[in-house]
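Missing here is one protein chain; the remaining ones are kept as they sit in the complex.
Letters A, B and C name the chains as they come in the text, with residue numbers starting at 1 for each one.
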Amino acid sequence: MNGLHLMPPVASSVAPRLDALFWFAVALCAVVALGVFATIVFLAVRYRRGSNASRAGGSGRTLTIELSWTFVSFALFIALFLWSLFLFTELHTPPRDAQTIYIVAKQWMWKTQHPGGQREINTLHVPLGKPMRLIMTSQDVIHSFYVPAFRVKQDVLPGRYTQLWFTATRAGTFPLFCTQYCGLDHAQMIGSVVVMAPADYAHWLRRQGTPSTLAQTGAALFRSRGCSGCHGTNAAVHAPELHGLFGRAVHLSDGSTVIADERYLRDSIMLPNLQIVAGFAPIMPSFAGQLDEDEVLALVAYLKSLATPEQDLGASP
Amino acid sequence: MSDAATVAADHGHDGIEEHFDDASQQREAAAFGMWVFLATEILFFGVLFASYTICRVLYPQGFAVASRHTDLVLGTIETVVLLTSSTLVMLGLRALQLDRRRAATALLGSTAALGFAFLVLHGFEYYREYTERLIPGLNFHQEGPQARAVELFFCLYYAITGFHSLHVLIGATLILILTVRVARGAFGPRRHTTVELTALYWHLVDIVWLFVFPLIYLIGRAG
Amino acid sequence: MSAIDTAALPAPNFLARDDSLIAWLTTRDHKRIAILYTLGITFFFFLGGAAATLVRLNLIEPTGTLLSAATYNKSFTFHGVVMVWFFLLPSIPVTLGNFLLPLMIGARDLAFPRINLASWYLYMLGGLFTIAALLAGGVDTGWTFYTPFSTMFANSNVYLVVIGVFVAGFSTIFTGLNFIVTTHTMRMPGLTWFRLPLFVWAMYTVSLVMVLATPVLAMTLALIGLERGAGVGIFDPALGGDPLLFQHLFWFYSHPAVYIMILPAMGVISEIVACFARRRVFGYTFMTYSMLGIGAVGFLVWGHHMFVSGQSLYAGIIFSLLSFCVAVPSAIKVFNWTATLHKGDISFDAPMLYALGFIGLFMFGGMTGLILAAPALDVPLHDTYFVIAHFHYVMVGGSVMAYLGGIHYWWPKITGRLYSEGWARFAAILMFFGFNLTFFPQYMLGYLGMPRRYHSYLPEYQLLNILSSAGASILAVAYLLPIAYLLWSLRYGARAGDNPWNARGLEWQTSSPPPLENFTRRPTVREAYAYDETAP
Partner (left out) sequence: MTTEHADAVKPLRHYFTLLAALLILLAISVGSALLPLGPFNVTINLAVSGLMTYLVMASFMHETAARRLTWLTAVTGFIWLAILIGLALADYLSRSPVPAPWH
């Protein structure tokens, strides 16, 4: 990566084809541009003031000349459009067997989380040759996940999930940038993607210790943030029972009933007095601002795991 | 274009600016200029209508629930007020063309009065919504699964009706000023371009409300 | 104004009249308003240029030692806001357009002189707000004001800049409205639409785009102001609002805005190339329809700024196809300029050098625009220095070159003086090389993956950044030269006659500088660019 490179390393399955498309486009532009420059220079020299080139005869059938160079260049560039169309569609549809990694962008750092629960800051370890699907959200402003070596980029929006996928084809460490301006340290929001052989990747995962799964982290949070104080089995406060809540219909104080899906669980944590359960007082404090995006996710995963009463994960790991 | 010297000579006294050839060219330019300005106003409000359409596509139920919070009766009265004021301003212009200055003053005066009446009615609506805690940013406390969509609706509601009321205020004040000048005889059958353009502006304000009214007040009323 | 030695100029010209400050500040003469605007435009050009110099100096070191991150963010934002809204958008229409449109159609003045003066005051008021924002500590949102950063997270003076741009927006609307009505209602008898010079066509088309696009910006910025004030609004993700909605509204204005910047330049280049090649413009009707085509289709393509922003796949494909269609009229224009040189009698005065430079650099910039319009290629290249290089090639290589070419081409007509040809050619050539040294390395930086708006960068990008900063210093010198020899020519320049370039067009059939009422005798109307006929 030192010295003057003309291209970043080719390190993902889509990179070679994107480079081919890029150089085809550059070649196409060069041909048309050089054609025009050469014509300008030729005409400028040939018909300069005082030169004795013959100026007789007006320029002939302008219409056919106009139409010909218009449609020829348009056809060439439509070819470029069609080729890039297929690549763009491919970039937008992750393969079915891709492994999911969950990314949270926060003002000026990247938080990555593997399905097994391993968490990293500003780095992402991925296995070589396996398609990875990154599901990303932001906690504050718009960021953008960009790895030049993989030629992939996707904005990360608050309040919504966006996805990006790649298959690393070369081992090594590649820089990760945030390319959507996000404030003071936008330039510091840099990380690295470490591509390892699958065996090393598995070994690395194990070396991270056996981190608790999402649901177990949620259970720990359930106690540490005081949720069990009200919603626990022997709580003194009169609060809605959470066991088996997920997927059940909930009767609200304004008479309507909603299905307790993830969105309902998430809203009830962050904005509790939005949907108050019938027969309960609106005394639950809001946790908006105190819980990070992935902590809310862990709590939701824990509440979902309470749906099946027999394997009660409430016990500490 | 007649020779520059003679053109300068016969201008100035009957309100034709010296860079126009004759009265019809000046009136034509003024009217066309006003219509171009109206096109910009359509796009100025267009942004709000585009945002409304997109937010409503994203949250149909929320917008239906929110629309029921608005006051249909007051909204309808306000529409009637604006439609009648549009008619009155045209009658005022007609009276001016027939050189009936007193009738023109009365008609234009009542147009301005109806304009201010519209604003007063809007004031009542805003006050009622304030008591029902429906003003985002000031005090907004709603419950239910659609609460955020209702707040989104009311952000749009205040942006749309706020900017529209601002235009009604500008229009009504302009017409009030014209009423005074008409009363003093500043305009007559041969010179009423300014009144004409203000009437055009008033019609635009009326047309914008013709679209705002159904989009804000009429959705979600059925059943 | 007394610097201009007006006594030596032909007797009743618009400069030699009442010379007091009050007369200048309350003038309704389109020529004087054009000069007032030129002063404003030049001032803001160098203000924006200073911010750019800071940015380039800071980027010499990979760790960005010159400026702190906060100051750097404020510098590139200030550079963006001032250059886009206070230089590029108004540059040609309000200076050359204001001065020449009435002259080229044989009218005494624009349709609404008072609105024209109001437009200047709004422009200066907007500029004042933007400078107030700078003095109050600057704004760090980027000239694009993306939400939710600009509404919820930025704690710099977003209000002041939003008000400044809002006010300047109305100045543009008034200019556009004035030009449309003037072109429709005040053409000389006999001057039909297809006898109009292409510069008038450019002013007309650009005014249509101004009038149809700028209101959308005004309301979008008003919504930003409201949302910052109320703390809640339709772009707020916590409320379920969509930040992409802001990007749709913003780019619906901002892409036509880049056509507002380039269309006048195309008008100027058509005039210059026809004059110095002594040929009628090749395919005149194709040129007019392609200008109207750029103006109209320019409104359909804004989604190509949002390929990776979370916009849906199908919308990306639709916008990409439309973006390829909008490139066709631009290609037609470049081909036609080139064909105009055929069988010409070409001389290489300074304006012609600027014109040829424009054609080359605009073509290069437009081509890379097509690369970015292909969605798959935009994925790696979006928001990198490739995009920075692309729009600087089209804006600085295109609009600024054409603006300077136009200033040099009509300088004798505006001031009645001839500038020194040697210095002018030297400045043009120096500018061409300085420009390429500044922005070509940025294409390579872009493909290597250096993101834009970065205060510091990885060490391997340093060499290209040093080249770019070196080029920027040459460019700065090249921009200072015209100020020197043009002002010098005001007092010591040779007297230019009515038509120093022996050009065609009604503006060359009156004295230089023209009298207050533009024409003392009726100009003769002929076909556009009748260079094969002898002058009257």
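What we mean here is this: contacts are C-beta pairs under 8 Å (C-beta built on N, C-alpha and C of every residue); 3 or more make two chains touch, one makes a residue touch a chain.
These numbers were taken from a predicted model, which means no experiment stands behind them.
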Which displayed chains the unshown chain touches: A, B, C
Sole residue of A:S13, A:T39, A:T100 or A:Q188 that reaches the chain not shown, by the stated touch rule: A:T100
Residue ranges of chain B at the interface with the undisplayed chain: 24, 27-28, 31-32, 34-36, 38-40, 42-43, 46-47, 49-50, 53-54, 57-58, 72, 76, 79-80, 83-84, 86-87, 90-91, 94, 97-98, 189-190, 196, 199-200, 203, 206-207, 210-211, 213-215, 218-219, 221-223
Residue numbers in chain A that touch the chain omitted from display: 100, 102, 135, 160-163, 214, 262, 297, 300-301, 304
Touching residues (missing chain, whole complex) on chain C: 184, 212, 216, 244-245, 248-249, 252, 299-300, 302-303, 306, 311-315, 318-319
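Simple rule for what comes next: only the chains that are shown with their structure count from here on.
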Far-end chain from chain A, centres as C-alpha averages: B
Computed distance of Cα centres, chain B from chain A, in Å: 45
Between chain B and chain C, centroid-to-centroid distance (C-alpha), Å: 34
Junction residues of chain A, two or more chains touched: none
Residue list for chain C, restricted to those that touch at least two other chains: 240, 242
Contacting residues of chain C [partner chain A, same complex]: 64, 69-70, 73, 140-142, 144, 146, 148-149, 152-154, 237-238, 240, 242-244, 277, 282-283, 286, 307-310, 313, 316-317, 320-321, 324, 327-328, 331-332, 334-336, 338-339, 341-348, 356, 359-360, 363-364, 367-368, 370-371, 373-377, 379-380, 382-384, 444, 447-449, 451-458, 460, 463-464
List of chain B residues in touch with chain A within their complex: 143-145, 147-148
Interfacial residue positions of chain C with respect to chain B in the complex: 106-113, 115, 173, 177-178, 180-182, 184-186, 188-189, 211-212, 214-216, 218-220, 222-223, 226-227, 229-234, 239-242, 245, 248-249, 517, 519-522
